[in-house]
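The complex appears here without one of its protein chains, the remainder shown in place.
On to chain A.
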Amino acid sequence: MNRFDYIRPVSVSEAIAAAAVPGSAYLAAGTNLLDLMKVGTTRPERVIDITRLPGLDRIEWLPDGGVRIAAMVRNSDLAYDERFARTFPAVAEALLSGASAQLRNAATVGGNLMQRTRCAYFHDLASACNRRVAGSGCDARDGENRLHAVLGWSEHCIATHPSDFCVPLVALDALVEVEGPHGAREIPVDLLHALPGATPERETALAPGELVVALRLPAEAADFSGNARYLKLRERTSYAFAVVSAAAALELEGKLIRKARVALGGVAAKPWRAREAEVALTGMPASAEAFAKAAEIALADALPSGDNAFKIELARRIVVRALSLAFEGTPEVMPALPASPFSTTAGAIHVA
């Protein structure tokens, strides 16, 4: 790890002023940043510790029924908040399917939003990576790329965004509140993460020095609480990033779909909202055919970026499965294996 100056501001404005110096990085729990610093992928000269800033650890219900989650709320505190989990069950399920209990106890909402890709070439300093060093090339293109992107990638970068949390957030029209040297603004989570294009080094819509201070879920997102799921396929039962994942949320009138939300994870450099699939579902009776059609549409533009054509069919199937489970209804209790397609009944041994 490189040497750095450690700075602990006492207010958001002081933090933003401190981060105005080039070479600064905000430190929340550090579960991603310290990991990146240990391998040298990130080498900040100044680390601005924002974990103790006042007012950044609250979950606040808004008069209209929406919720504002301050950036330093820990993943586990949010996922196990009863009202939150009841109101936005797919978000709680996504949170609990990510990382491990230890990491969820430390990791923050803001940190999760700012999480970097897990592409091995991004982490390996001996490899070319346009995201890490602009213009240096992309060794993933001809490397081990079976888990890389199938949507929205470019010849310059085929990395995926690793977050589970962000997938239902984009489906539910969440917003981030940002403060920076030029004031405060809001950004839809759907516009927070950039597709690589010719500039993969530009990972988010944040300007230098801007700080995520809160996340908001609008009141309308609560309309899906009865029929919302997050489903995630992993290469082991637990504690792994998604091969593909999907959030599905339905507002039903009997069997008729009044509104639908669909987003995919593990397929692109950002959580991938499938708006055209949502349009195709709206006003339709829920059926296996309607879900299959929606999945077709969601992956219509998908292309393999390497040895990963299988992910396109897997992604279609996870969409169908997530929609089918959402239609069955949000489970009364959080499944023992949150988001797992392999959940079994309580007490049964599913691992041989």
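As a working rule, contacts are C-beta pairs under 8 Å (C-beta built on N, C-alpha and C of every residue); 3 or more make two chains touch, one makes a residue touch a chain; residues count from 1.
Just so we're on the same page, contacts and distances are computed from a predicted model.
Colleague: When you check the chain that is not on display against UniProt, which of "Protein kinase domain-containing protein", "K+/H+ antiporter subunit F", "Multiple sugar transport system permease protein" or "(2Fe-2S)-binding protein" does it turn out to be?
Modeller: Going by its UniProt entry, the chain not pictured is "(2Fe-2S)-binding protein".
Colleague: Looking at A:Ala17, A:Ile59 or A:Leu103, which residue reaches the missing chain?
Modeller: Looking across A:Ala17, A:Ile59 or A:Leu103, the contact with the absent chain belongs to A:Leu103.
Colleague: Determine and list the chain A residues touching the chain excluded from the picture.
Modeller: 1, 3-6, 8, 27, 29-31, 34-35, 38, 47, 49, 51, 76, 80, 99-103, 105-106, 237-239, 336-338, 344, 346-351
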